[in-house]
Each structure stands twice: as structure tokens, then as C-alpha cells.
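Structure in C-alpha cells, see below.
Every protein chain of the complex appears in place save one, which is left out.
Going by the order they are written in, the chains are A, B and C; count residues from 1 in each one.
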Amino acid sequence: MQSKSVGIVGASGYSGELLVRLLSRHQGVESLVVASRSHAGKRLSEVLPSIGPSRFDESCFIESDPSALAASDTEVFFLALPHGVASEFALPLVKAGKTVIDLSADFRLFSAEVYREYYGEAHPAAEWLKKVPYLLPEWSGREALGASLIACPGCYPTSILLPLLPLIKGGLVDAGQVVINAVSGVSGAGKKASEFYSFCERTQSVLAYGLAKHRHLGEIEEQLTEAAGEPVVLQFTPHLVPMDRGIASTVVAPLKADLDAVYAAWNAQYGQCPFVRILAPGKAANTRNVVGSNCIEFSATADPRTGRVILTSVIDNLMKGASGQALQIFNLKFGFEETEGLL
Amino acid sequence: MQSKSVGIVGASGYSGELLVRLLSRHQGVESLVVASRSHAGKRLSEVLPSIGPSRFDESCFIESDPSALAASDTEVFFLALPHGVASEFALPLVKAGKTVIDLSADFRLFSAEVYREYYGEAHPAAEWLKKVPYLLPEWSGREALGASLIACPGCYPTSILLPLLPLIKGGLVDAGQVVINAVSGVSGAGKKASEFYSFCERTQSVLAYGLAKHRHLGEIEEQLTEAAGEPVVLQFTPHLVPMDRGIASTVVAPLKADLDAVYAAWNAQYGQCPFVRILAPGKAANTRNVVGSNCIEFSATADPRTGRVILTSVIDNLMKGASGQALQIFNLKFGFEETEGLL
Amino acid sequence: MQSKSVGIVGASGYSGELLVRLLSRHQGVESLVVASRSHAGKRLSEVLPSIGPSRFDESCFIESDPSALAASDTEVFFLALPHGVASEFALPLVKAGKTVIDLSADFRLFSAEVYREYYGEAHPAAEWLKKVPYLLPEWSGREALGASLIACPGCYPTSILLPLLPLIKGGLVDAGQVVINAVSGVSGAGKKASEFYSFCERTQSVLAYGLAKHRHLGEIEEQLTEAAGEPVVLQFTPHLVPMDRGIASTVVAPLKADLDAVYAAWNAQYGQCPFVRILAPGKAANTRNVVGSNCIEFSATADPRTGRVILTSVIDNLMKGASGQALQIFNLKFGFEETEGLL
Partner (left out) sequence: MQSKSVGIVGASGYSGELLVRLLSRHQGVESLVVASRSHAGKRLSEVLPSIGPSRFDESCFIESDPSALAASDTEVFFLALPHGVASEFALPLVKAGKTVIDLSADFRLFSAEVYREYYGEAHPAAEWLKKVPYLLPEWSGREALGASLIACPGCYPTSILLPLLPLIKGGLVDAGQVVINAVSGVSGAGKKASEFYSFCERTQSVLAYGLAKHRHLGEIEEQLTEAAGEPVVLQFTPHLVPMDRGIASTVVAPLKADLDAVYAAWNAQYGQCPFVRILAPGKAANTRNVVGSNCIEFSATADPRTGRVILTSVIDNLMKGASGQALQIFNLKFGFEETEGLL
């Protein structure tokens, strides 16, 4: 494997900051440029002190101009940008021959109609939607790694899809009766100046949000529909909890097989995956075990009273739900050890 | 209304401590004795500094001996004791002519078999189970107030039953397909010396527990079964979140009527209830709005994609879920203003 | 004591919200108007759901226009406004014969120069500074209650002055060598849309601020100087900690007497004060014991190695540090029980 020159666009948010830290440790990153509208000219260590000592400490943020970045000799770009903005960078960069790993929601959906339904406007480059793979490393086929523009899954979807996809695909649960509740730490909302996200408002607060149609729903349903071979419609209710990082998803669905079949499907799919930790029935996944790591932890418990299976699944929303997974994709695409920079 | 002489048994836990504070403010409490095995002889203000200035500051804890308490001239007792222990006090006190408001789980169930199923042993006084009313103030008939031993509902059940009971009774939702997820602050586990409940273990942690059969399930199902007129079996998954006080329950069920009927049923039942706050569809109940108060806040949102209704409901587990509700029952039973001591 | 008609100006912040809740419980408040620029016309219960059931639930916010309020028949106003804004209301209201209890910093200082030094501009009504009493209920003389405009002490100053004033006045410590460190919960900064005060930025963060000259310093020094009879210059370093409410101040100073003299001075001054809890030497004051109450808790410990005394002192910044103390002043001024509405 050859070392790469890497860029990050949008590094002043939480996932961008974490990417800088992870890439600083990575043996296969020979250079790093970081582009940011608000911080151009400042040193990385000044804006992001928590990245600690880093070989890129003295680097300065550069202007986040798509044409200039496209003309540069950086080979691979991570986009840690808000949805809608990412596509303004992704397309020029890909056209200039760069590899782009997009952490935003811009290319996660296949359907332009679904995009319009969830994001309230036409997709700016709808013709790309069907071409860009949605790459969930432990699930997606290896051919997706060949693409030069890759969409990273969202945080809620990652926590839900990994345990659920094999069960839907294998017909082990009733895909028509899936009910999902999930909770997220506050960093999921990004770095924001907002009364709602202030410490005092959030510290004693749990509440549902996105009732009844959170944006991640479209993404989850598309993936499950593909796995099921027929339309899947979900009940999905996310909640905010007073925690910095972490997502815990609880999925219930009628079980059409026995629990052994669930575990067999999981072991077949994930037995060799370094970041998947499968817990015994009756044990609940715990965000504390994954905060700061790129792991997903999940379990299945049968409820004989209701005939349903209960899946509990946790990730760190900024790691496996964003920056860690993006780096995992980078590793797989360029032939590095899957865990490089992620231990 | 005549002032009452009041006792608390078991005041060193969180709900007992809160009861002391609430009763200190209450205009109809003329005297207070507090019994505790571990603190007998100590002054209240020494053991419970957070009760603040109180007319009972200088009182001392007395021994928690059932016979001595039964022989005393205290008229009304609140039991803030672990399940299994409460019945050792409740029966001698009631037989001695006292009124007993029991915050424990000992008399919440009607069925001795269900008790054995959930608590793993025979009920010590099974013949009382059918006699002791389960008193949810906004729902239960006024005749229950006549009993001299009253069971206070649990915290999860209160948050779930108040919004759900009218819908089940009215046939507005499919009682056979109800899925409930709930999260609780850590105080729900009581005051404990335990590594699991330590600050560092809980502060970054969300996890499900009681998979798949939490003890409160029996209590919730019994009440819903009575309202439905036929057996109701639920999916109920509670979770622990890094928060001191508060419960948020999210209930989904197939909607058999329109949302107006849901709100009409709620308004009919709860329109005059001071502690019930009904939110508009699409607004999510927020624990922050109820922490420190005896209110329950809930809402209903229809999901036309799935045909289900989503109920969000929040309470303070120590107030409406325990001590506040116990005091509300006291007020109703003895003719005080329902909100006395609870504003 | 006669019931009063009461107004609050600026009730959308944390101290205003708490005042509404406290006044709703108060037996001597016959009516309440609440003025707010941003919420005029909305119902209280809509903007401030956490006030719980209240007799003023259905009241609406009115416009916060000084002239209109001055012309109204409301007798007493609490000002829960930012510094600089409060004086725009205080003077017209006082001139119209109202009583004004000001929670802001506008009239806390005696000296116009000190005001300019700490607030960076001339005081808008400097001639009032010497006339308005700074009223610390447990310390100030009763004649201050006669004023129609009263300045409530700030949160840090309250936690520091109550334990320290008797020692300075009695010459028990060396006033020239006092070093104070204090930490505050985040609500001390008010309700704000700010990245710095967001949950994720604060939840793992402790840091000093206001280096080396926090605004409350002028206020503390003025009071101590008056007690000492000579200029007192302090070292004061406040810090922010990841907590909602609460202030903990730690004061060290060379001890010029023995510890018994410290406790004797405290007992003489505070023996009859319902909100003062004096702890034994070696016990540390704990914010948990005062959050939600109007109490201050403090202790003194001698360090024979250094010859200093260590004072630890805690309050709830929104209660004894703001709204609770303002209500205590109201009670004392109008002859209500000192603890009315504050238990």
C-alpha cells in the first residue's frame, strides 16, 4: 500500500476534528490539508487543541474553495460538511480525478424523490444518486470500493442496519412490523450556537424528535428495502439524551425463526469483522463500551410472550457513525489494514 | 379538612427524602415522624441536609419497628421501602387502624400468580392483593380512596398508563400491538453502593435492561387488561440514561381511529386534572419540563406511513412516579386541595 | 401582612422563570404580571412549561414597557434583566412609587468609578449608586429594607460574603491575604444561544474564566472594604464546571484567632437565620445539599501547617444566588415569614 496525500473539507465540526486526530495517527497518510471557510490561515493546533500532539500540528487551514482543491495534488478528500454543501465539493473533486469519501447525507439515497421528500428540495445532482455507492463496510460488496465517490452511512442507520440487514435479507423477522427506538448523544447535532443545545437545556432532558419522520428514515428504509426485495416501511423514533457521544438503538420485530438462526446469520456475516462485537442473548449493548472506539456492539433477545425479537445496538456516533467509519472505508479502499488508525 | 399526624417509614432513600421535603411544606401535616433502621436517633437535618429549612429539622429518626409504630398515635403512614419489606409494615399498621399509602411494589398487582412470576417467590399476604386498590389519581374511581391501604403506581407504569389507558379503554388503538420503549434517570434504581451505578460507569452509558421482562411489565399489563376487558400483552423495553431524575416513555400502537378521537378521549378524562399537560401533535414531551414537578406531559402524533400513533410521555420518576403522587393521593383521600404541597 | 400585586420584568431567563415558580406558591402574592420583550402575548404555561401547575398558568406575558408598567397598579417589581437594561426600568418604576427589587448588577456597587472599571462604561444613573442599598438579608441592617429600590447581591458574592464578612469585620483573618477560588454551574451564564455554552463543549470541561478580574470582584471588595474599615484587595478566580446549578467557593486566609472564634462569630451573626447551615470543621460544603433550596452551607477548617483557615461555602446560584434571595428580601420588606414560598 502506498501512502496517500489526504484532505479534509470542513474540519471545524466534531466529525472533522475527530478525522484530523485519527488521520494524524494513520501510517498511510503522508500529508494532510484541511480546508475550512471560517478558519483559513489559522494553525490546526490553535483551532483544534484537543487533537493533541500531531505531526500536522503546524499545518494551517486552507481556503475551502472547490476549484483550488480540485487543482491541487491531494489525492483523497473526506467531506465533513453539512448536507447540501457537500455536493458542491464532491462533484468538482471527483471530476478532477480525486477520490471523495463523503460523510454528509448528500449521496446516501438512491432515489431523487425520496431525497426531495426528506430534504424538502430537489437534489442538486440527481443523476449521481444511483451511481454513488452507500458503503457500509461490513455489509456492502467489495465492488463498491471501486467508486471514486463514496457515501458514508449516517449514525442512526449504521447502528440499525448492521444488526437488522442480515435478518431482513434472511427473512428471519417480519419486515412489515419493525419498530425502532433510538437515542443519541448531543454531538449528533453538530457544533452549534443554539439555546436548545445549551448545557442547561439538555442536561436534564430526554425527548423524542423528528416526529414522525426523521431524515435518516429514508436512508434506512432504502437499504432494508433492497435487502428485503420488497418495500419496507418502518416505525422509527429517535430521542436526544444528556450525553456527549453515543447512539443506542432498540429494534423490535416479530421473529419468524428461532434465535439461533439470528446468531447464525450474524456470525456468517460478521464473524471476521474486527469492529463487530456480538453479545449473548439477554445482554444489552452499552454505549459505554463503544465510546471512543469504532466498534458496534449488538445483541438479540427473544420474547416468547410476544413472539418478537429485541435487538439492542450501540455505536459511537462520531466514530463508527461518522469519522471512524469513513477512515475504515479509506483503509479498505486503499488496501491498508482495516483497523489502521482505528485502535 | 383536619390536620393529620403523619409518618414515613424508610426515609433514607430518594423517595423518602423527597417525601420529607414535600410534607414539610404541607399545610395539613401537623406532625411528622420518620422511621429508619439505619438512622434511628439522628436528627433529620443531619441525615437529609438537602431538605433545607423545615419545621421538622430538629425531629429525630425513630426505630422502624412495626409494632411500635402500630401502637403510636400517628394516623397516616407512607411506606418508602423496598418491595418485600413494605408488607411487613403495611399489614400491622392497617390492622391497628392506620391509613397506609404504600410506595413499594408489594400491593400493586391483583394476581398472586403474576406476583410470583415477576418477583420469584410467593406473595407474603396474597389474600390482600385483590383488596388493595391500585390508585392512579387521574384514572382510578373515587371509591378507591376509601381504602385504608393504598398501592401507589410505579414510575414507568404511571408514565405509560395515563396516556394509554383511555385509548385502550376506548378501543382507539390495537391493544395487541403495543410497543413501548422507555428511558429512566439513574435515581430510579434508588440510593445504592454499586459499581454499576457509579458516576463513571453511568455518565457515558445508555443501555436497555430487564430484557425481556422488566418487573413493571406485570403491573402495566394488569391495568391495561382491565381497561381493555381482554388480556393485553405488551412489548416493553426500559433503558437507563445518564440523568438524575426523569422518565420518558414512547409508545407506538396501530391507530384504529383518528387523532382527534385520541385528544377527545384525553380531554374528557384529564381536562380538569392539574398535573396533566397535554401537548399538541408533533410536539414531543420533554423531561426537562417536569423534573421537580408532579406533572405528567404527553402528546400523540399520527404516522400516516405506518398507521400507528406515537405517544410521548414524561414524568419526574421521584415526583409523579413516587413521592409526589403519594402525596397527591394523601390530598385526595383526606380532602385537601389536590395540589397542596405540590406546587 | 397584606397581599401584594407583583410584577416580574424579564421572565424568560432562568432566574425569571424560577421567580414565577416561587411566586406562584407564595401566600402573599395576590396577582402576578410578567413582562417580556420576546414573549408578550403568549401564555406563561406555554413559554415556561416547567413552572408546573400554577395559579398564574393562564396569565399572558405583557409588553415590557417602562412607562406602561410605571402607570399600572402593580405594587412591587422584580427585575430579572441583564445589567445595563435593569436601570432603564428601575428608575421610572421607583419614581412612580413602586417597590423595585433588582436582581441585576446595575445598583450593586456604591462607586461610579468601580462601575466604570468593571463594566467599561459610565453608569447611566450614577447619582443613585450611593442611595440604593445592597441587601444581603443575613448581614445587612434592617434599615436597608426601607428603600424602594433594592439591589440583590450576585451569586458568587453571596457565597463568599456570608462566611467571610463576620471574619473580616471581627479581624479574625488577615484581610490582605485572602485567596478565593470558586466554581459555578453553567446556568450562571444565563439562557444563551452560544457554541461555548453548548452541551458538548461544557460536559467534559472545567476552566477558569474572567482572568484576572471577574466582574463580581468589585462587588465583593466593596462589601469587604466596608466591613474591614480599610481597603481590601482580593485574589478571586471563578471557574465553570459541568453542572446545571450550584456554586462552591473556597476561601483561604491567614487565621489571626483560633477556630472557635470563627464559629462564635458565625453563630452570633447567623444563629437565628433559617437559610444558613453551618458545618463542623473538616466537613466540606456540598452543592448537592443546597440545589433547589435557598440555603447557604459553609464550614471552616484550620490548617496548622500554614496558619490559614479554609472556608468552604455553597449555594444554588439561581436560588440563594438570585431568585430565592430576591424573594427572601420581599418577605422581609413586607413582613411575611422569611421562609414563605421558599421551603
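Convention: a residue touches a chain if its C-beta (ideal position, glycine included) is under 8 Å from a C-beta of that chain, and two chains touch if they have at least 3 such contacts.
In this text, all values refer to a predicted model and were calculated from it rather than measured experimentally.
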Contact with the hidden chain (one of B:48, B:186 or B:211): B:186
Sole residue of C:108, C:245, C:320 or C:333 that reaches the chain not shown, by the stated touch rule: C:245
Missing-chain contacts mapped onto subunit B: 14, 186-187, 191-195, 197-204, 242, 244
Contact set of subunit C toward the excluded chain (per top definition): 177, 179, 181, 183, 201, 203-209, 211-213, 233-235, 237, 239, 241-246, 248, 250, 252, 282-288, 291, 301-303, 305-306, 308, 310, 312, 314
Where the missing chain touches subunit A, by residue: 24-25, 45, 49-50, 52-54, 274-275, 277, 286, 288-295, 297, 339, 342-343
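Just so we're on the same page, only the chains that are shown with their structure count from here on.
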Taking each chain's C-alpha mean as its centre, the one farthest from subunit C: A
Separation of mean Cα positions, subunit C and subunit B [Å, integer]: 36
Computed distance of Cα centres, subunit C from subunit A, in Å: 46
Sites on subunit A at which at least two other chains make contact: 201, 203-204, 242, 244
